[in-house]
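Removed: one protein chain of the complex. Kept in place: all other protein chains.
Letters are used for the chains, namely A and B, taken in the order the chains are written, and counting of residues starts over at 1 for each.
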Amino acid sequence: MLGFLFPREGNEFFDLFEQHAAKTEEAARLLKAMLDNPAGPADQARQIKAVEHEGDQITHHTIEILHQTFITPIDRGDIHRLISRLDDILDLIDSTSERLWLYEITEVQPEARDLGQVLVNAVAEVRKAMTQLRNLKDRDAIINTCKEINSYENEGDALIRRAVARLFRDKMEPITVIKWKEIYDYLEDAIDRCEDVANVLEGVALEYA
Amino acid sequence: MLGFLFPREGNEFFDLFEQHAAKTEEAARLLKAMLDNPAGPADQARQIKAVEHEGDQITHHTIEILHQTFITPIDRGDIHRLISRLDDILDLIDSTSERLWLYEITEVQPEARDLGQVLVNAVAEVRKAMTQLRNLKDRDAIINTCKEINSYENEGDALIRRAVARLFRDKMEPITVIKWKEIYDYLEDAIDRCEDVANVLEGVALEYA
Partner (left out) sequence: MLGFLFPREGNEFFDLFEQHAAKTEEAARLLKAMLDNPAGPADQARQIKAVEHEGDQITHHTIEILHQTFITPIDRGDIHRLISRLDDILDLIDSTSERLWLYEITEVQPEARDLGQVLVNAVAEVRKAMTQLRNLKDRDAIINTCKEINSYENEGDALIRRAVARLFRDKMEPITVIKWKEIYDYLEDAIDRCEDVANVLEGVALEYA
């Protein structure tokens, strides 16, 4: 009943993680550029959407292979979690850029630009961790990268706290507050998903080291 | 220590999935009627709540049986995921109708009516997929139904994007924007959970075909 292929080289999963992380980093950099200068928001959002579609295909392909592979290089559930969280990050980057465009944001809050940079930094570490995953014996390297990701998450948290408090303190228009709270929510979620990836990776490193 | 019953016919799970999906479809149709004409919102919301309670009982019963069954017809985790996501859809339909009532919505946005129809269509496909699950050998049938669900999700996404952009562009009152953004969020989540069901089903189909 259980139709399975013989284990291909499990390295295929590591290849796919790296490919996805590269797309996610590309999207994060495009979003950062959009936050710095939302000059042509429709085009900028469309470009990010295209990268998101490519990420989607990598995710779909990974899950297909996962279902057809009997023996996996790391725990099956962890593979599923890693690719799902990576895909969440990319989705949230896409949602952020879509909101910037749909809400016709022309003036970006300074904290949002800073958050865009924190997101780029966190995603770059996620990508680095994905290459380190190939060498599970070097557990310290992975765990250090995870710590970097966690510290970016803390930095993002503090930034968002400050940003949201300012929305209210500066007595902005309610409609402006609604728009920016949503954009900050997406950015916060994206950075939180980076931390989720770090948590899964730490577990993997502890288990296999 | 592990107290288990001998495997009853696993068909019981398929029966429960179908029963739950029938309730979910019933609730979706009631919500669509409410969106078309919210004439007696308190009663309409109460009626949907009653269906939601029936769904809850099916969910609870499914999980009870799952914990007492040693050998399951499909992966234990997938059974849990399927009934949980089905229950999420029904919960979100209930939350939507509750908001329509509590927020004293008398004029429904046209996009919300269209979204109600997309939700009905997606839920009808989810229900169809649940009957197809009995015949895992016909993997193509399940995968085609999942594709239908995914295309409804895309349609819903585009509708919501348009709807939310219009809330801001038409310079509606902030309070109106707050209410409708929440209602759209619930409708979007409900349709997203249909896609989650499709993702689980695709995995099951790939594994057992």
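To be clear about the criterion, contacts are C-beta pairs under 8 Å (C-beta built on N, C-alpha and C of every residue); 3 or more make two chains touch, one makes a residue touch a chain.
Note that the structure is predicted; figures quoted are calculated from it, not measured.
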> Which of B:68, B:135 or B:151 touches the chain that is not shown?
Replying inline: B:68
> Among B:23, B:81, B:179 or B:193, which residue is in touch with the absent chain?
Replying inline: B:179
> For subunit B, which residues touch the unseen chain?
Replying inline: 1-3, 63-64, 67-68, 98, 102-104, 174-175, 178-179, 182
>> For subunit A, which positions touch the chain that isn't shown here?
In response: 161, 164-165, 168-169, 174, 177-178, 181, 199, 202-203, 206-209
